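The complex appears here without one of its protein chains, the remainder shown in place.
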Amino acid sequence: MYREELHLPEDSKWPSIFTLLIGNAYLIVGVVQVLSSLQWITPIIGFSDLIGGFLLIIIASVFLTGVKPLLENNKEGYAFVAVGYILAALLFALQILVILTNGLGWFLRFEDWIAWNIGNDITPSLWMFVILMTGTGSLWVIGNMRDRIMGVTEEGSQE
Amino acid sequence: MTPPEDPSLEMEFDIEDEIDPQIILANERYEVIGRILCEVYEPGEEKWTLSDMLDRVLLHRYLGLPIFIVTMWAMFHFTFEISRVFMEMIIQFFSWIGAYTSQIPNPILASLLTDGILGGVGFILTFIPPIFFLYLAISILEDTGYLSRAAFVMDRFMMKMGLHGRSFIPLLLGFGCSVAAVMATRTVDGKSNRLTTVLVSPLMSCAGRLPIYILIAGIFFPTNAGSVIFLMYMLGIVMAIIVAIIFKKTILREESSSMLMELSQYQIPTAHGSFRHMWDRGLLFVRTAGTYLLAGSIIMWVLSAFGPAGLGVPIDESFAAILGRLFEPIFMPLGFNWQIVTGLIFGFLAKEAVIQSLAIVYAVGGVALESALLSTMTPLTAIAFMVFVLLYMPCLATVGAIRKETGSWRWTWFSMAYQLVLAYIVSLLVVIIGGVFFV
Partner (left out) sequence: MLKIRVALIGNPNVGKSVIFNSLTGLNQHTGNWPGKTVEKKEGYFKHHGIEFEVIDLPGVYSLSTVSEDEKIARSYIVDHRPDVVVDIINASQLERNLYLTLLLIELQVNLVVALNMYDIVQSRGDRIDVEALSRHLGARIVTTTATRKEGIEELKDAILASVPKHILEESTNEKKIPMHTAGDVDGGDHLHYHPRYHHHGEFERLKPPTIKYNKEIESRLKKLVMILQKEKELLDRFPPRWLALKVLERDPEILAHFQDSQIKEKILEVAL
């Protein structure tokens, strides 16, 4: 899979806009998390991990670095997008595991977990990824629908 | 390599003569290979693959390091956070067994089993979840092929320390357990590089020291505990860098080693493969560390339960206390009393054992450990203590691993000695400088 040639979309306009949006989203959320954990703004629940905030900012920079090549229709841009996805997925999966094991500790009524509140563990790394995938999914569906519509138009004009 | 036997021929045998024919022949071989390939090999068109794209990003001048940091953080978070529940399960399990063994009629046997073996080994076994998770994470990273890219990214950085990128994996493992780190130095090529890595990896604060930091920092710096612990880890890294540089400049000159760094192919790791690696390494660690720790726990129990007067003496008349008092004068300048020294002695068996021995040693008057420590140490002493724990001799299991990997007793003794000296000096500096600024 890693050594086969890739079939990438010809036109990079939509991908670059989407990447720009998602990159900025991660950036803003990351900064908010940093500020919230340092208590420079009123702390928000789930936004308490300082390092987590920095990680989101790093993911944001990976995405944003890919915007420029994509705007120039340079296929290399997709590399950054790919790595962005991978990192976001990594943090997401990790957070899910954390919630599961903490939940287990709470369920077994271990000492350190009595005071556990799931709210604390719903971090941005979790739901940002959900947003990311939802956004990607919708784009893909819209893209397919558009192709189908275009296809029908082609057929229609050929008749 | 023996020099030429006949001294009269040494003249004709200078450096130029040695290198030239080798190069001439090597060139000729490549010529032949080139001719063969011309006839036999036809490269395909340059295709843009996912593999190439990934490398562009992962080895990026500016993004490479941050991405690496994300990966490393994920690995450690995974290791320590996820394993917490499982560690708790093991602790519960052992205390449940302990409830039974302490009721064995024979007091010596009961004590040996409950306090000695279960207390010692059981405590160590609670660290199995993080160790295995750490190995799992590393195996996955290795199997995907990312680890060689990470080594590449770190290589730029590590060259300045006189180390190679390949040394970073063992050093990283040192955060989990020094035994694992030393065993991992097999992958480092170049004898002096490997030796340097072996000598330096115990300075990376291992998991065994963490309970000590948590305890001490929690007592003396309750509001800043996390930061203080983080500082200890940083200090470990800084000392490792400094010591590595010193070694490289003095006793372990760098030798010419292969300048090729292989980038392995990207692959999706198989569950089977990664778990297999994790299991192999984890088991090896358990066996190596476990045997030493079992022996160590029994020794510790004997030393603390027995004294010149026989079994069941109050702790300050036990052999352990006698040892501690013996060395106390040396540690006066650091502010360590004999109880602490005793704790440190046991720390040689296993770093994790320090807390236990402190608890036992202070249990004389039924005093809780926290208040006992608060009354006998100042915050400055506490820091000096943590620094000493960070740097002094590697634990028994690590010493065993060092002996096995270096194959020489000389270097093993050296590692113990230099670390002891280093720990003492740095702790002393801490006390002196701290005394000037804060007291």
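Chains here go by letter, A and B, matching the order in which they are written, and residues are numbered from 1 within each.
The working rule: a residue touches a chain if its C-beta (ideal position, glycine included) is under 8 Å from a C-beta of that chain, and two chains touch if they have at least 3 such contacts.
This structure is a prediction, so every number in the text was calculated from the model and none was measured.
J.: Give me the subunit B residues in contact with the hidden chain, please.
T.: Contacting residues on subunit B, toward the hidden partner: 1-2, 4-6, 8-9, 12-13, 17-18, 20-22, 24-26, 28-34, 36-37, 39-45, 47, 186, 189-191, 256-258, 260, 262, 264-265, 267, 405-407.
We take it that only the chains that are shown with their structure count from here on.
J.: I'd like to verify one number: the distance from the centre of subunit A to the centre of subunit B, where each centre is the average of its C-alpha atoms, in whole angstrom.
T.: Once rounded, the distance between the two centres reads 35 Å.
J.: For the complex, give me every residue of subunit A touching subunit B.
T.: Within the complex, subunit A touches subunit B at residues 1-6, 51, 55, 58-59, 61-62, 65, 75-76, 78-80, 82-83, 87, 90-91, 94, 97-98, 101-102, 104-105, 108, 110-113.
J.: Please give the residue numbers of subunit B that touch subunit A in the complex, ascending.
T.: Counting only subunit B, the residues touching subunit A are 47-51, 53-54, 56-58, 60, 63, 66-67, 69-71, 73-74, 77-78, 81-82, 84-86, 88-89, 92, 265-268.
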